[in-house]
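Then we have subunit A:
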Amino acid sequence: MATAVTKRWKTKHGYLYIQEDECKGCGFCIEFCPKKVLEESAQFNAKGYYPPRVVDADACVNCTFCELICPDFAIWSEKEQEEVSRNNG
Partner candidate 1 sequence: MAERILAGTHFLNGDEACAEGAIAAGCGLFAGYPITPQSEIAERISYRLPQVGGVFVQMEDEISSMAATLGGAWGGLKTMTATSGPGFSLMMENLGLGMITETPCVVINIQRGGPSTGLPTLVGQADMMQARWGSHGDYGVIALSPSSPQESFELTIRAFNLAETYRLPVLVMSDEVVGHMFERVVIDPERIELVERKAPAEPPGEFLLYKPGENLVPRGMPTFGDGHRVHVTGLTHDERGYPIIDAKTQAQLVPRLKEKIARNAEAIIDVEETDLEDAEVVIVTYGISARTSLGALRMAREKGLKAGMLRLITVWPFPEARIRALADRVAGFVVPEINLGQIVLEVERAACSKAQIRSVPHAGGEIHDPQTIVDAIEEVLRNAT
Partner candidate 2 sequence: MPHRTKVKAVPVPEILPQQAHPMQKYLRMDRLPHIWCSGCGLGTALSCFTYALDELELGAEDIGVVSGIGCTGRIAGYLNLDSYHTTHGRAIPFATGLAVAKPDKKVVVFSGDGDLFAIGGNHFIHAARRNIDMTVLCVNNFNYGMTGGQYGPTTPIGSRGTTAPYGNYENPFNLPYLAASCGAVYVARWTSLHARRLKEAMVEAIMKPGFTFVEIVSPCPTNYGRRNRLGDGLDELRTYAERSVIRHGANPAEADLIPGNDIIVGRFIDTTRPTFLEAYQEQIVRKNKFDK
C-alpha cells in the first residue's frame, strides 16, 4: 500500500497542495475554480476517485475557494507572504 503523500504545485505567488487520497471526486474544485486551474487526474486514487490535478499553475491566484469548498480537506493553498505558522497545529 502506498504511503500517503501530498502533492504540491508552485503557483505564481505561493503553492497549491492536494492530498489525493482524501479526495472523494465531487468535482467542486475543478468546476468552480474561477481561474480554471484544475482538471481531473488521469489516475484514480486509493478510494477509486479521480482527484484534481493542476493544469495551469500560473493561473492560480491563491484565492482559496477550492480550499474552502472542498468537503474532504483534500486541497488547500498557501500564499508565499503568509506566515509559515498557518500550518502549525
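In the analysis below, a contact is a pair of C-beta atoms (placed from the backbone, for glycine too) under 8 Å apart; a residue touches a chain by one contact, two chains touch by 3 or more; residues count from 1.
Keep in mind how these were chosen: all candidates are chains of the complex that A comes from, given by their letters.
Values in this document were obtained by computation on a predicted structure and should not be read as measured data.
Visitor: Which one of these touches subunit A in the complex: 1 or 2?
Guide: 2
Visitor: Which part of subunit A faces candidate 2 closely enough to touch in the complex?
Guide: 3-10, 17-19, 22, 24-28, 31-32, 36, 49, 53-57, 59, 65, 67-73, 76, 78, 86-89
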